[in-house]
Structures are given as structure tokens and as C-alpha cells.
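A single protein chain has been omitted; all remaining protein chains appear in their positions.
Order of writing sets the labels: A, B and C. Residues in every chain begin at 1.
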Amino acid sequence: MERKIRMGMVGGGQGAFIGEVHRMAARLDGMIELVCGAFSSNARKSKASGKALFLDSKRIYKNYEEMMTKEAQLPADQRMDFVSIVTPNHLHFEPAKLALEHGFHVVCDKPVTFTLAQAKELKKLASRKRKVFAVTHNYTGYPMVKEAKAMIAAGAFGKIRRTVVEYPQGWLSTRLESSGQKQASWRTDPKKSGKAGCMGDIGTHAENLLEYVTGLKIKKLCADLNIFVKGRPLDDDGAILLELEDQAKGILFASQIAAGEENNLRLRVYGEKGGLDWSQQEPNSLLVRWLDKPTEIRRTGVGQQYETTQHAIRVPAGHPEGFIEAFANIYKNVALTINDLNQKKKPSSLHLDFPNINDGIRGMQFIDRLIASSKSKQKWTKF
Amino acid sequence: MERKIRMGMVGGGQGAFIGEVHRMAARLDGMIELVCGAFSSNARKSKASGKALFLDSKRIYKNYEEMMTKEAQLPADQRMDFVSIVTPNHLHFEPAKLALEHGFHVVCDKPVTFTLAQAKELKKLASRKRKVFAVTHNYTGYPMVKEAKAMIAAGAFGKIRRTVVEYPQGWLSTRLESSGQKQASWRTDPKKSGKAGCMGDIGTHAENLLEYVTGLKIKKLCADLNIFVKGRPLDDDGAILLELEDQAKGILFASQIAAGEENNLRLRVYGEKGGLDWSQQEPNSLLVRWLDKPTEIRRTGVGQQYETTQHAIRVPAGHPEGFIEAFANIYKNVALTINDLNQKKKPSSLHLDFPNINDGIRGMQFIDRLIASSKSKQKWTKF
Amino acid sequence: MERKIRMGMVGGGQGAFIGEVHRMAARLDGMIELVCGAFSSNARKSKASGKALFLDSKRIYKNYEEMMTKEAQLPADQRMDFVSIVTPNHLHFEPAKLALEHGFHVVCDKPVTFTLAQAKELKKLASRKRKVFAVTHNYTGYPMVKEAKAMIAAGAFGKIRRTVVEYPQGWLSTRLESSGQKQASWRTDPKKSGKAGCMGDIGTHAENLLEYVTGLKIKKLCADLNIFVKGRPLDDDGAILLELEDQAKGILFASQIAAGEENNLRLRVYGEKGGLDWSQQEPNSLLVRWLDKPTEIRRTGVGQQYETTQHAIRVPAGHPEGFIEAFANIYKNVALTINDLNQKKKPSSLHLDFPNINDGIRGMQFIDRLIASSKSKQKWTKF
Partner (left out) sequence: MERKIRMGMVGGGQGAFIGEVHRMAARLDGMIELVCGAFSSNARKSKASGKALFLDSKRIYKNYEEMMTKEAQLPADQRMDFVSIVTPNHLHFEPAKLALEHGFHVVCDKPVTFTLAQAKELKKLASRKRKVFAVTHNYTGYPMVKEAKAMIAAGAFGKIRRTVVEYPQGWLSTRLESSGQKQASWRTDPKKSGKAGCMGDIGTHAENLLEYVTGLKIKKLCADLNIFVKGRPLDDDGAILLELEDQAKGILFASQIAAGEENNLRLRVYGEKGGLDWSQQEPNSLLVRWLDKPTEIRRTGVGQQYETTQHAIRVPAGHPEGFIEAFANIYKNVALTINDLNQKKKPSSLHLDFPNINDGIRGMQFIDRLIASSKSKQKWTKF
């Protein structure tokens, strides 16, 4: 790499949570430099946020429109390479579109857009503009998730039969949004969050993890969505039966009223010869079960591991790598890909191993179909 | 107790697995004495089995019909008090019926009968004859399962919202029945096992555990049953969405093709204020989660526990109690109840805390309804 | 087996804890029948205890002297085969001696005697009388402990280098004995417990487990014993550095003031090629670690296991076996050995796999040497 890749940010001003996660992830490997931002729709707040980040005040913008225009006018050796969009769901589409139109690559939080149509439009635009479009389904950034994917792809377990993916959280067990808590408020508001609540927020992570690891797409689903907290307009819990490609079956369970749970994302996959079990809260261990042989605890960095796994590891075995490191693996690969492109090289598959606009579209379709299924009296709804 | 309670056994001859489990369970507390048996439909095998159990040869019978007749003719201070039936599913009904008709109490393996009608008939008969009819849904015998039930009943978690019960096994991942393995053979044979395979064998345990602990009955279900191993006539895997009483929801997952799993029965229940998590393979720990307080590991015998829990514990905390102890808790309570009845006392609720014919009927209804649901294109089938 | 092996018991009357554990262990496999007992030094209490166990009143004795005399006079087909001694430490020697002198086999709780000299005397006597003398170091009865021993014996880990055995309990964190609690009272009383408190009670279990599994004897030790609870006359905590045969090293830690611990006996052994890790509170799992290969979770009954392991398993994999089952494995092997002897057969090594008087003597030597080391200013004391 000749120089750091330059990042601008939309959203993530003071008080936000996910913006700082994106920034830590972007900083970790020293490949990316935050050079500008429109951190809030409130210009004063944007300024204050940018200043706290030690940015050049000229590159702290009042809004994203200004940022796109002004940055595009800067000399090539100064202007940002990509935009990171970390606003609530309903504010993804416009800045993403504008960024692409101005020739910037995009990293966008998930779900990628408010509607499925918007996601498809962004795909077309990114393709036409030949720009990178990453979507931060960050849980696929863990080394042992990559090991799991690689083991399945290599046929270690034979044909996949049964999958179970679950994501219980408990933080919305009470009507937290009525207290004005920022994270809860927009996530439970259909105008900001979209058609789905819990399922959009964390169900899509589960869906993405399942499809990423197994390499199998969902073909049909049967959804039972629930609102357990009175007065809440969107689902806060749900269970979905799945039919995947190749006759595999699945259960997807996500809940934000699973009292006492933190972020207990877990994936189990069972094939003909064995299976695997991974939990986000202990992400450096991958349980691998076999027919009639001892269960193995595969650990980040122990023994021979696949190239994609190794590429995602920063410290020796036994030094736990966590959420930020996994998140940073997405930013690292985005930076490496942009660098490849800047140098007119074809990005390697190792660098391209990050969730992109296609994953974003799958997520939007998933939301769309499960809402349909939830309303249907029929057992199965096609994906 | 004035004397040991006398037990006769139907089935459980040499080569059987579950018969010896029942006998170990019956022996453990020294309250029950095995006095007779018809251990096999093969008279010679029955004799050999009884002899190996040190029984008086006069009380090793050629078949259960003979056993019922002959035992009934013995003096009251010699004849058995109850019959334990440990044959395959299709051979439960006849001996159970005959036992009741001859005035014996019954302990029967699960699922209690081959058809739902038979189960209902047994209930009527047991009621008319005023006999104890226990069904060995043995997993409810664990102390921490009883603690879980008592906590929920006491309202510790508020209203129950979401439940997840699962029972993955992997032993039928290959077509084991074609090798002649005895346990696999009858369980996968509709003539012996009944309408359901995996769901009858272990799904009913999951169903029983869920209803026992939560105190909530299943009202509707949406089943997706699968046969993953080619040529097998009965389900070897399935996932079911549940609606329970009081607006609670549930997922029930059972599989015998979850490669590498042993007997990973696990129940999670989430209420308004917290939730619990229990796994059969580490049965002496009960995880209790709370809104915004540290998760607790409640352990068998540690601290203040409910009376039903204490009644189910034999050794001090930290000395693991296992499967046989849990199973023995059913036999212990059956023996104590029979003793109460023998002494013309009304059995205490503590003694009556064992699964009975009503649980058996629930299990048969569960099988019946999930087969119906599995065939239906409608999402929900009433229980 | 032609008949059940007949057991008499000394101690274990109402209110005792360990007596009923021995009885449950003896009952479990249906090979042993309790036929007589002297359950208390209080004759009335002995009677009441025996009656509650449904014994023939003629065989409930006033004291163990009477029991030995009277049982020896009974016809061979009635009298007990062996005596189980479950009294406090200071009351082991006399009944054990008397039993051997009257021609009975003995099962004795640990530490086997009050003094080392007594233990040696019993060894001579048992040898002269050709009687079985078992000592209930029960933790070696777990299947995965046997698997661990067999793996090491087979050289799976190469030369053993480092061992760590620990047994923290917390139940004596307060001065429980001053409340009159029976278990605490005699264990902390040098007149009943002997030279050592915590180390005699549980340190000897740790020592026995270590030597059993590794096959290596302790050669030197360096002990630091502590009394943390004021006014207690015996050690309630201690840490010991060990040198074992073959240049291996060890740490032995035992404590009864490790607040909040139950019975967290754990053994780790590291050799040149790998190591193992076993914990009594989750006894059905054995962690096996390797150089640069995934850690394995070996589980009771899963996959190919050694013959001694299989011999110690009663139920299929995934059905947890606990403390009583492990304890029962000692009784089972004692019964099988007595049966072999009764039938004039040489007992197989499989049957002889129970702790015997030699283990008892090692335990007494261990106590003797660690007390010496504890008082010494020298680092190392020879074993």
C-alpha cells in the first residue's frame, strides 16, 4: 500500500454508538484515515463531532450533500476514497446514492436501505460506476466464522442438512423507546427502521451469517413474528422456519425481548458427517462435532487454518479477538480492495471477502418475504 | 415406609437398554424391590434375564398375561404392587391395560401408547381402578428442572413470553437401522414406533419438559418434519413453531440427524423480568438471566431451593447428579405415592410430582397434531 | 454371578451423609444386597436405622463387635461377604481389623485409618487373610478418569512433565463446626479426623487421583498448610509443590475456605505431546489438548474408548453419569472381585480396578509427610 485510504463519514456524531465502532474498526490496521465527515443533520453538532475527531475544520461538513460536492472538487491526492454511512436505516439511501454518483466507494450499515427497490437501485448504480459497495454485516468478519465457511465449502461435513441460527437479545424487554433512548427510539419506529423491527435490526445479521457460512440461499420461509411489548409498532421477536437450497432446512430465531440476553448470536450447522457450532459471545472458539469422534474446539490461530481465516487474525492464539477486530476485518478488506483498484489491479478474492450490495439486497428481500409470510395463513412463502 | 414396594417388569430382557435403566432407577433409593418379570416375548430369554437378576424362578414369567394372572393370585404380602412396562411403543397398551384390570399400578415408558385412543382408554381405566399410572418422561426428574418450574410458578420472571426447547441427537445420522441395531430398528419402524419417529422418541420429551416447566399448554403448532436419511419411513428431524397459553410463543426443535450431538436437550424460557436456560448434558446448573443484573448459575443444592428441588437431591452440592438419579426421582415418587395409598393416606403433592397418564395423553396428542400440521399447507394447526 | 454379594455396614445411621451414599452405590447395579449392619454406637439408633432400611431385625446389631461375631456364626449361604465401614476416621481401624479377623472382606472410607501404622497393620492382615480391602477414593470411579489413565498409560502424551491437581471447597469458610453441624464437627476435630483437616478430607482424594491417573508416585513435597478460620485446630487450606517419579512436577491445592466453591476437584496433566484436563463437576467431559491441533472434548461413551472406561459406563453418551455412578463403580468391582473369589477364580484386572489398601497407605503417608513438610523450614521433604 502506497498511502492510507481516505474515509469520509455520514452520521456517527456525538451520542451515536455505531459511528465510533466504524471509526475504531477503520483505525485499527492503520490503513485508513478519516479525512472528513458530515456527522449530523445538525450542522453545529457535526462541527463539534468533527472537531473532537481532530479533523481539519474545512472538511467537517454541514450535511452530506455538501460533503459529496466539496470532496469531489478536491484534488485526487486529497479527496476521500470512500464514504462510510452510519445513519439510521431510512437515511442510508440518499447519501449512498449521492456518494456513488460523485464517484466515491461506499461502506454502508445494514439493513442497506429502507426499501428493497432502493437497494436494487444502488446495486445498479454501484455496478455502473464500478464502485465498491460494502455492507457491514460485521459478524462475518470473525476468523472462526471464516474457518466455518471454509470447512463447509471444502466438504468437511458432506451435504448440509439442518441449520439453526439464533440471535437473542434482551435490551428491548421493556418499552425502552418511551424513555427517549436513542438506539431504541429509531429502531422501533417504522418511519426510520422500515417494515421490520427486530428482524431488520438483528434478524438480517442472522440471515447473512447463515447464508455466508453455509453457502446456501434461503428458498422458502414460514415466519411467526411477535410484538411482546405493548404499544410497540414493530416486531420485537420472531421465529422462522426455513428451507434452503439443496434440501437443507433451517430455524432462524431472533428476539429483542429475550430477557437477560446480550448479543447471543449463534449458528449451528449439521451435515452428513459432522457439524459446527459458533457463538458470537465466545467468538474465538468453533465447536466441531463429528459422528463418533471427539468434539473439537477449533480456536483462532491454533493449528493449520484456511487462508481466509489467517488473513482475519491479528494476534497469536489465546489472545482473544473481539467485535471490533471482526468489524475491522471488513474495513481492512475494503481498504485493500480500494487500494487494488487505485493501483489498477484486480482485487483478489481474499480482499473481496466482505459483505457487499448483494448481501444488502438479500437482507432487504429477507425482510420483505418474512413480513409477507408473517401475514400469510399459508405455511410456506417463497423467498 | 413399612416395607419395600414390589415391582414387576414387562420387557427389558437381555440386550435391551432402557429396561436396565428403569431397574437402576428403581433400585437407587432402596424403596423398591424387583420381585417378578416377563422380560421378553421369548420365554427362554425371559427366564435367562430373570435369573441374571437373581429372581425367584417361580416369578419369572413366560409372558405378561401369565404374570398378571399369577401375581394377582399371590397373597397380598407377596404380590407385586406395580408393573413397569419397558417394551417398544406398540407393546405398551396391552400389558398396561391388563395390569390395571388386575389391580396393579403402572409405570410405563413413553410415548405411553401406540395411538391416542389407547392412551385415553388407559386414563379411564386407571381412574376407575384408582391406580397410579406413571409415564417416564424422565427429564422432569432433574432437581434443576424442578427449581426452574418452581421459579416460574412463583412468578420470578413475570409473564412468560418466549420459549425455545430443543433436543438434538446425532445417532441416526446414518441408516443405522439397516445394520440391525436394536434401538434404531424399532424406533424407525412405523409398526412399532407409531406415527412419528424422532418426534415420538424425543420430541415428546421436549414437549413434556416445556409444558412441565412453564406450566403452559401448547395451543397451536406449525410443524416442519423431515426425513433426511434416505429410505427411512419416519421423520428423523423436525422444527415446530408453537403458540402456548397466555400468548407465549415457542420453538421446538428435535433431530436425530444432528451429527455429533449426544442428548443435548435444552430449554430456554424468557419472561418479562428474566429467563432461564437449562441443558440436560450439564444438568446440575441452571442459568438464570435477569434484566440488567448479572446472570446467575444456580446449582443443585446450593443456597435456598424450593421443596420440590430439595426432595429430588441425594448428595451435597458439587457432586454431580445424573441421568439415573433423575430417572430414579420418578420411581421414588411413585413408590412414595403407592406407599401412601397402601397406608390409606392421601398422597402429598410432593409425592405426586411425577409424569402421569395425563402427560402421556398430551404426548400422544402432540404426535397426532404435529403429524396433521406437517401435512397441512396451513400455517397453524390447533392442538 | 450366581447370587448377590451380601454386605454389612458399620456406621451410616440416620443423620449421617456418607453412609447412604455407600448404600446407593452398593444398590445401583443390583449385585449387592445389604443384609446387616451396626449403624451407630448408639444401639437404639442402630435399630431404628436398620429398620428404616427394611433389614431383618435379627441382623441389626448393637455394635460392630456383635455384628462380626454373630455374622461369622451364620451359615455360609446367609452371612455377609463383606463389611462397609463408613464411620469417622478414628473409627475405621478397629472394625476393619475385626472384620478381617472374622474372615470378611472390607470396604472402608478414607483416609483409611487414624495413623499410618494402623494402615500398614491392616495391609498385613488383609494379605494374610487373603481378603479384599477396598478404600473408597471414589473419584477414580468416573469413566473419564479411567479414560485419562488409560491414555497416559498408552503413551498418548509422551513423558509427563507438569501436573496440577486441585480440590477447592468453600463450605468451611465460616466456623461451621461451632454450630454443631455433624460433618464439620468431626472433620475439624483432631481426635476424630487425625493429623490433618482439609488435607486428610480432600487432599488425599487429590493425591490419589493424581497418582492413579498419571501412574507416577510422589517423591518429594513442599507443603504450605494454613488455618484461615480462627480457632480451628486443623488446616483448612493448603498448597503443596510436588516432585513425582520420572522428573515430573506437580502442584496440589486443596481448600475448604475457597468461598463459593462446591467440590471443584480438577486434574491437569501436561506431557511432551499434549495434555488433559478433567473436572469433577462436569465429569463426563475430558478435555484433551494437543500441540498445534484442536483441543478435543472426549465424552463418556462417545467413540472408541478403553475397556476400563467402557466397563465404567451404564447409559448411552449424553446421559450424564454422576457422583453416585462413579462411587458405584467401586462397589461393582468389589462385588465382581468377591464373586470371582467365591467362585475360586483369579479376579481379572478389570475387576481389580478399585482403590485398595495400598492406596489407603499412600494416603496416610501423604498426610504424614505433608505435616512434616509443613513444619519444616527446608523446601523439600522426602515422601
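In this section, contacts are C-beta pairs under 8 Å (C-beta built on N, C-alpha and C of every residue); 3 or more make two chains touch, one makes a residue touch a chain.
These numbers were taken from a predicted model, which means no experiment stands behind them.
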{"item": "From A:Q14, A:N63, A:N263 or A:Q365, residue that would touch the chain that is not displayed", "value": "A:N263"}
{"item": "Absent-chain contact - pick from C:N42, C:Q78 or C:T174", "value": "C:T174"}
{"item": "Residue ranges of subunit A at the interface with the undisplayed chain", "value": "1, 3-4, 17, 20-21, 23-24, 27-30, 34, 52-54, 169, 261-264, 280-284, 299, 301-302, 314-325"}
{"item": "Residues of subunit B (touch criterion as defined above) contacting the omitted chain", "value": "288, 292-299, 302-303"}
{"item": "Residue numbers in subunit C that touch the chain omitted from display", "value": "157, 161-162, 164, 166, 168, 170, 173-174, 222, 224, 226, 228, 237, 239, 241, 249, 251, 253, 255, 257-261, 268, 270-275, 288-291, 295, 376-380"}
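Criterion: only the chains that are shown with their structure count from here on.
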{"item": "Chain nearest the overall C-alpha centroid of the shown protein atoms", "value": "B"}
{"item": "Cα-centroid distance, subunit A relative to subunit C, in whole angstrom", "value": "55"}
{"item": "Whole-Å gap separating subunit A and subunit B, where each centre is the average of the chain's CA atoms", "value": "44"}
{"item": "Interface hub residues of subunit B, defined as touching at least two other chains", "value": "261"}
